[in-house]
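Each remark here refers to the structure printed beneath this line.
Coming up: chain A.
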Amino acid sequence: MKSWFIMMGGLVLWAVHFFLLYLLAEFGGSGPGIRLAASLFTLVILGGVAWMFVAVRHKTSGDPFARWRRRAAMLALAFGGLGIVFQYLPILLVDR
Partner candidate 1 sequence: MKGGAAISVLMLLGACAPVPVETAPADPAAVARGRDAAARLGCGACHAMPGITWPKGRVGPPLAGFGARPLIAGKLPNRAPLLAAFVTDAPAMAPGTGMPAIPMKRAEADDIAAWLLSLDD
Partner candidate 2 sequence: MTERTLPSEGWPPAVLDPAGPYSEPVTLLAWVLLAGGTVILAIVLGALWIALRGSPRLKTRLGGEKAIWILGFAFPSVVLTGLLVWGLMLTSSLSAARVPEGAMRVKVIGEIWWWRVHYQDGQGRETLRDANELHIPIGQPVLLELEAADVIHSFWVPRLGGKMDMIPGRTNRLLIEADAPGIYKGQCAEYCGGPHALMGFVVVAHTPADFARWQASRLPSQGAGGEGLALFLSSGCAACHTIRGTPARGLAGPDLTHVGSRRTLGAGILPNNPGTMAGWVADSQAIKPANRMPAYHQFSGEELQALTAYLVSLK
(Lines give C-alpha, C1' and ligand atoms only; values in the text may rest on other atoms or scores of the structure.)
Protein backbone atom coordinates (compact mmCIF):
# COMPACT_ATOMS: atom_id res chain seq x y z
CA MET A 1 0.00 0.00 0.00
CA LYS A 2 2.84 2.35 0.87
CA SER A 3 4.36 2.06 -2.58
CA TRP A 4 1.02 2.84 -4.17
CA PHE A 5 0.52 5.86 -1.98
CA ILE A 6 3.95 7.21 -2.82
CA MET A 7 3.34 6.70 -6.53
CA MET A 8 -0.10 8.27 -6.60
CA GLY A 9 0.07 10.63 -3.64
CA GLY A 10 -0.35 13.81 -5.68
CA LEU A 11 -3.42 12.42 -7.35
CA VAL A 12 -4.92 11.16 -4.11
CA LEU A 13 -4.55 14.68 -2.76
CA TRP A 14 -6.24 16.02 -5.88
CA ALA A 15 -9.14 13.62 -5.36
CA VAL A 16 -9.59 14.55 -1.71
CA HIS A 17 -9.50 18.24 -2.63
CA PHE A 18 -11.90 17.91 -5.56
CA PHE A 19 -14.53 15.91 -3.75
CA LEU A 20 -14.45 18.06 -0.65
CA LEU A 21 -14.85 21.22 -2.73
CA TYR A 22 -17.68 19.64 -4.69
CA LEU A 23 -19.48 18.44 -1.57
CA LEU A 24 -19.04 21.84 0.08
CA ALA A 25 -20.63 23.55 -2.92
CA GLU A 26 -23.34 20.96 -3.46
CA PHE A 27 -24.51 20.91 0.13
CA GLY A 28 -23.26 24.27 1.38
CA GLY A 29 -23.71 26.71 -1.48
CA SER A 30 -21.30 29.45 -2.50
CA GLY A 31 -21.46 31.89 0.39
CA PRO A 32 -18.39 33.62 1.87
CA GLY A 33 -18.11 31.05 4.67
CA ILE A 34 -17.92 28.19 2.22
CA ARG A 35 -15.38 30.09 0.13
CA LEU A 36 -13.21 30.69 3.16
CA ALA A 37 -13.39 27.04 4.18
CA ALA A 38 -12.54 25.95 0.63
CA SER A 39 -9.60 28.36 0.52
CA LEU A 40 -8.18 27.16 3.83
CA PHE A 41 -8.63 23.58 2.77
CA THR A 42 -6.87 24.29 -0.51
CA LEU A 43 -3.94 25.73 1.44
CA VAL A 44 -3.75 22.60 3.56
CA ILE A 45 -3.83 20.37 0.51
CA LEU A 46 -1.18 22.42 -1.28
CA GLY A 47 0.87 22.13 1.90
CA GLY A 48 0.43 18.38 1.61
CA VAL A 49 1.71 18.49 -1.97
CA ALA A 50 4.75 20.50 -0.91
CA TRP A 51 5.42 18.13 1.99
CA MET A 52 5.23 15.10 -0.26
CA PHE A 53 7.50 16.77 -2.77
CA VAL A 54 10.16 17.38 -0.14
CA ALA A 55 9.73 14.01 1.52
CA VAL A 56 9.93 12.02 -1.69
CA ARG A 57 12.71 14.05 -3.26
CA HIS A 58 15.17 13.49 -0.46
CA LYS A 59 14.74 9.74 -0.34
CA THR A 60 18.00 8.25 -1.49
CA SER A 61 17.97 4.66 -2.49
CA GLY A 62 19.96 2.84 -5.10
CA ASP A 63 17.26 0.25 -5.71
CA PRO A 64 15.98 0.70 -9.30
CA PHE A 65 12.33 0.11 -8.46
CA ALA A 66 12.42 2.62 -5.59
CA ARG A 67 14.04 5.14 -7.90
CA TRP A 68 11.38 4.59 -10.52
CA ARG A 69 8.68 4.88 -7.89
CA ARG A 70 10.12 8.19 -6.70
CA ARG A 71 10.19 9.68 -10.16
CA ALA A 72 6.66 8.46 -10.74
CA ALA A 73 5.64 10.20 -7.53
CA MET A 74 7.06 13.48 -8.83
CA LEU A 75 4.91 13.17 -11.93
CA ALA A 76 1.81 12.45 -9.88
CA LEU A 77 2.56 15.57 -7.85
CA ALA A 78 2.87 17.58 -11.07
CA PHE A 79 -0.48 16.36 -12.44
CA GLY A 80 -2.16 16.60 -9.06
CA GLY A 81 -0.72 20.02 -8.26
CA LEU A 82 -1.86 21.48 -11.56
CA GLY A 83 -5.29 19.97 -11.02
CA ILE A 84 -5.54 21.39 -7.50
CA VAL A 85 -4.67 24.89 -8.69
CA PHE A 86 -7.24 24.59 -11.49
CA GLN A 87 -9.79 23.35 -8.99
CA TYR A 88 -9.35 26.41 -6.83
CA LEU A 89 -9.81 28.97 -9.63
CA PRO A 90 -13.63 28.83 -9.66
CA ILE A 91 -13.66 29.84 -5.98
CA LEU A 92 -11.65 32.92 -6.89
CA LEU A 93 -13.28 33.88 -10.17
CA VAL A 94 -16.93 32.85 -10.10
CA ASP A 95 -19.07 35.02 -7.87
CA ARG A 96 -22.12 32.78 -7.37
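Rule of thumb we're sticking to: a contact is a pair of C-beta atoms (placed from the backbone, for glycine too) under 8 Å apart; a residue touches a chain by one contact, two chains touch by 3 or more; residues count from 1.
A quick word on the picks: all candidates are chains of the complex that A comes from, given by their letters.
Values in this document were obtained by computation on a predicted structure and should not be read as measured data.
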Complex partner of chain A (touching, any copy) among 1 or 2: 2
Residue ranges of chain A in contact with candidate 2 within the complex: 78, 82, 85-86, 89-90, 93-96
